[in-house]
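The structure under discussion is supplied below as structure tokens; questions concerning it will follow.
Note that this complex is displayed minus one protein chain, with the remaining chains in position.
Chain lettering (A and B) follows the sequence in which the chains are written, and residue indices restart at 1 in each chain.
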Amino acid sequence: MNRLASRLPAIVEQHQREILAEWVRLQLESGNWRAGRLQESQLRDESQKFIGLLAGTLQNTVQFDARNAQWAELREFLSELSRSRATQGFSPSQVATFVFSLKQPIFGRLRLALAKEPEALADAMWEINTLLDALGLYTTEVYQQAREAVISRQQEELIELSTPVVELWPGILALPLIGTLDSERTQVVMETLLQRLVATGSSIAVIDITGVPTVDTLVAQHLLKTVSAAQLMGADCIISGIRPQIAQTIVHLGIDLSAVATKASLSDAFALALKRRGLAVTSSTAAARG
Amino acid sequence: MSIEPTTLPVRSGEDVVKVRQAVRTLAMDLGFSLVDQTKVITAASELARNTLTYGGGGEVRIERLNQGPKRSGVRLTFEDRGPGIANIELALTDGYTTGTGLGLGLNGARKLSHEFDIWSQPGVGTRVTITRWK
Partner (left out) sequence: MDRVPILRLGDCLLVTVQVDMHDELAMSLQDDLTNKIVATKARGVLIDISALEMVDSFIGRMLGNIASMSRILDAQTVVVGMQPAVAITLVELGLSLPGIRTALNVDAGLALLRRALDRGDEGGYVD
């Protein structure tokens, strides 16, 4: 579209204040802004800043191009807005609505200013419509990226959180595994367990797999690797919590766990660990009764 | 895309130590985890030892790889002008050795790397390239 022929930039520039007032009024009315944790003053500031940047950029171009430097400032502003709204709890469509809701006040202004020139009005309407659509979609894209970053960070945190190594007794550690074991998670699990063995000077570790839904060849290999690494460091592992189906699977898959001590329950494993450390549990009441 | 490749000689036992140190410095700089650092320097050590023992010495090229913000890695190319390897497949078998080692060198380095490439011609020399991504 020919820039010289377009009436849009001049009209937006000239009526910037009226458009802003109308836009803010509409936004406050719609209640959309209340969805997240947003202050009214912040909404006003952001709206004003956006209109200012838009009016300024329109003087140069009316076609949005994310890679073009002319749009850099507006793009930067929208990215920031999208990220902050994402953390304030807005949905992507609510973020995009911020941009889309500007259509109505601008359309209104264009209709007044170009009442006698239907062709110019149609052109300007088309331009602003296309432009605001593009900008709205851009906020959605940024929002999604921000969300993905949050998710991948949470995944990493979850991996770390989900590998608690607990001390059952001085010198005896337990690692209750919960959920599916993939190779990335297993590496974290292995490292955590081995580091805790060194830090606590524990020579026995019980790996409890009660909470692991399935054991396939890969998971079994990971477990065996952990056991081997612990042995190289001078510690023994006992695997506990092997459910009947898992025992069957292990045999059907032809996985050899004969080099590892296995126990059905965590308490059996604990008893074995105590025995290996030369400790025993006795009942004090039984002794009293004779 | 790779920047700042360094070439180090592999002609003595002390050179092997220097190669390990250079690889560790680079892996640390790229933010490798301790385990990944250990894997790549162990692979480097195996190959450097091979270059020294079987290739009669040679050199290693250490490269930093950057493919986008999320993908960085270390690439090592060991090259010698030694007798070469007649049967590469056999040399890659665990436990096979013509020297005094455990015969785990080549295959061990392969297991510790994400990419492994070997070129050898009897009487000309051997070139082994490994890559480990972060």
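To be clear about the criterion, a contact is a pair of C-beta atoms (placed from the backbone, for glycine too) under 8 Å apart; a residue touches a chain by one contact, two chains touch by 3 or more.
Please read all numbers here as calculations on a predicted model, not as lab measurements.
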{"item": "Contact partner of the left-out chain, one of B:V16, B:V60, B:I85 or B:I130", "value": "B:V16"}
{"item": "Chain B residues touching the omitted chain (full complex)", "value": "12-14, 16-17, 20-21, 24, 34-35, 37-39, 41-42, 45-46, 49, 94, 100-105, 107-108, 111-112"}
{"item": "For chain A, the residues touching the chain missing from this view", "value": "187, 190-191, 194-195, 197-198, 201-203, 225, 228-235"}
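Definition applied: only the chains that are shown with their structure count from here on.
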{"item": "Separation of chain A from chain B, taking each centre as the mean of its C-alpha atoms, in whole Å", "value": "37"}
